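Only one protein chain is missing; all other protein chains are in place.
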Amino acid sequence: MNEIELTQVKVEGRLSRPSTPSRTRTDRTARRAFFVITLLPILLILIITIALFVRAMPILSAYSLTDLLFGEVWRPNNGQFGFRPFILGTLWVTAVGVFLAVPPCLLASIYLAEYAHARTRAIAKPILDLLAAIPPVVYGVWGLLAIVPFVDDVLAPLSERWLGSTIPIFSVTQPTGFGILAGGIVLAVMISPLIISVIFEVFATVPNDLRYASLGLGTTQWQTIRTVVLPQVTPGIIAAIVLGASRALGETIAVLMVVGNVPKTPTSVFDTAYPLPALIANNYGEMMSIPLYDAALLGAALVLLVVILIFNILSTLVLQRFLRRK
Amino acid sequence: MRKQTLIWLSVFLVLAVALSACGNATPAEPAAPASDASAPAEEKLSGTISVSGAFALYPMMTVWADEFSKIHPDVQFDVQGGGAGKGMTDTIAGAVDIGMISRAIKPEEESQGIFWVSVTKDAVFPIISSENPYAEQVLAKGISQEVFAGIYITGEITTWGQVIGDPSDTTPINIFTRSDASGAAEQWAKFGGGAAQEDLLGIGVNGEPSMVDTIIKDPLGIGYGNLNSIFDLSGGGLVPGIVIPPIDINEDGQANPDEIYTVKEDAFGAVANGTYPSPPARFENLATLDKPEGLELAFITWILTDGQQYLEEAGFVPLTPEQQAESLAKLK
Partner (left out) sequence: MSIKKKHFERRHLVEFLMKTIMRIALVIVAGALGLILWTIITRGLPSLSWSMVTQIPKGGYYMGKEGGILNAIIGSAYLASGGTLLAILLSLPIALYLKAYLGDSKWGDYVRLALDVLWGIPSIVYGAFGFALMIMLGMRASLLAGIIALALVTLPIMTRAMDEVIRRMPVDLEHAALALGSTKFEVAIQVVTRQMLPGIITGILLAFGRGIGDAASVLFTAGYTDRIPTSLMNPTASLPLAVFFQLGSPYPEVRERGYAAALILTIIVLIVSLGSRLLASRLNKYTVK
């Protein structure tokens, strides 16, 4: 059939097809358009980093990097921009969150991956999805209503009696329940679904033959996991933890509501702290009325971005290599 | 596939339109800049006024906006919080028409074209727990401005013994201040002789509700707060659990009746007639870029006259007739 007849063929109930040349043209245009759009993710990362850097330039050129990163005093009205309390505050809260989250999550995901019935998994998955879907501000409200009083009424007195006097990290330094511990607990719950799901996927990459071989030799399941599976997946587990940490680093609202927001370098988990994201969120309104304040805050955002990018890229590369084995 | 996408897109759009239709939306008037408003005749005002600024004034501004819209139904308001700093920035940048500024306007801001008037007064009061073992003595003797300065600015006063005049008693004072940018903190700092909020000593608490809660729970604590956090506005008494240590204004070593505030009216009266020192009492101001005209002028004028009747209920002190006249004269 020649081209004209092709054009006029009518398939049942549908419009006649366009000609082949026009379809090819559409294909080519679409291909180009989609290609451009696909460049967007890579471009976006670059644009965001550059934009923040440009806006932070004023303060980076006015003070040395050491002054900014290690300076202890934060008095923007006086022109003093010491980020150290905030950087340390961020690290403390993230560390507590990760420490609290990893052991239960690791155990839970090993159970889900190796032991659980399909039925258990079927129940666990929606629960984890729901935990992940809950908005951060709701986590903050929960933290405010349940965790801060818990720290104040239960954990602080316990620590005062048993731990605080001997171990400085656990000494109770201020009378409110707000602080790093409260923030860490909320963060731990927030990052759990992520850590569990990543570790679960990593365990799934281990071929069953290995397990069967070990079991066939008469080991218990735990022995198999411990000696055969775990060594294989260790990099993946570390990557999952790093991913969880990077998520915790950036969490703004939930932590903001329970961590106390006092710009002082922390010395104990019961101290209040002022993480970088909270600094940015709390003060965006004042940004433009004090000189260099906006550059400082956007510079804080830049620091946050760079650290998270590094964590993210490294852990994603490791995980991509793992998951490809499937 | 295209048809399916279209169906889903239209479902979204229909939902969005339907939701907005059943909402209590004000008449759909596109945002017209206030300065281009219609003729300044009393009756037919229309346009949109955008406001941003101090959280302290925010609830009051929404009341004013609501009441003003009842009289002039074609006027709409966009009111945001964000803090006094944001209000100032937005006003200078032209992003809003009126800024709510809970502090004095600085000369640099005036030189950028800012015009302002005071529209109400409110005040910051010191607070201690009603369970404070020294409460009785403090309520009898009062605390002088010097002692407050020693507690909050210089750090010379650290024990309750020093406060009541018994240096042998070394029970420590748990000093609390605000860690978030707060007009109340700035006023308190000025009262103590400092220059800005950062000069205040003490453990930082974030937000006024937390400050009040902390003081209620800590018998040895001292803090400060706004009128409407300290008094239960509907009942008129103090929020249970806290008392106001009288400021010994006349420095006679005793707490006189006009220095003691247990009900809202007492505190109000003291602030209004000037007995209560300023700082920590302060004027709340509204700022505009250049003198207001048209719709903004009408609104601010209304706030200074009829609008004042809504203040007391909200925990703000109405202007005295002289202060009112002063502000109105400024606007001419």
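Labels A and B are assigned to the chains in the order they are written; within every chain, residues are numbered from 1.
The rule is simple: a contact is a pair of C-beta atoms (placed from the backbone, for glycine too) under 8 Å apart; a residue touches a chain by one contact, two chains touch by 3 or more.
Treat the numbers as computed from the prediction; the structure is a model and nothing was measured.
What chains on display are touched by the one that is not shown?
Across all of the complex, the chain we cannot see touches A, B.
Return the single residue from B:E186, B:E208 or B:E296 that touches the missing chain.
Looking across B:E186, B:E208 or B:E296, the contact with the absent chain belongs to B:E208.
Which one touches the absent chain: A:A108, A:V151 or A:A273?
A:A108
Thinking of the whole complex, not just what is shown, which of A:L145, A:I167, A:L210 or A:I238 touches the missing chain?
A:L145
Considering the entire assembly, which residues of subunit A contact the chain that has been omitted?
Listed in rising order, the touching residues are 23-24, 26-27, 30-31, 33-35, 37-38, 40-42, 44-45, 48, 51-52, 55, 103-105, 107-108, 110-112, 115-116, 120, 124, 126-131, 133-142, 144-146, 189, 192, 196, 219-223, 243, 246-247, 249-253, 257, 277, 280-281, 284, 297-298, 301, 304-305, 308-309, 311-313, 316-317, 320.
I need the residue numbers on subunit B that touch the omitted chain, in ascending order.
1-2, 4, 8-9, 12, 15-16, 19-20, 22-26, 28-31, 50, 55, 58-59, 62-67, 76-81, 95, 207-209, 212, 225-226, 228-229, 233, 313-314
What we mean here is this: only the chains that are shown with their structure count from here on.
Determine the centre-to-centre distance between subunit A and subunit B, using the mean Cα coordinates as centres, and give it in whole Å.
So the centroids are 37 Å from each other.
Would you mind writing out the residues of subunit A in touch with subunit B in their complex?
75, 77-78, 174-176, 178, 260-264, 272, 274, 282-290
Over in the complex, which subunit B residues touch subunit A? Could you list them?
Contacts found on subunit B: 81-83, 85-86, 88-89, 93, 174, 179-181, 196, 198, 203-206, 210, 214, 217-218, 221.
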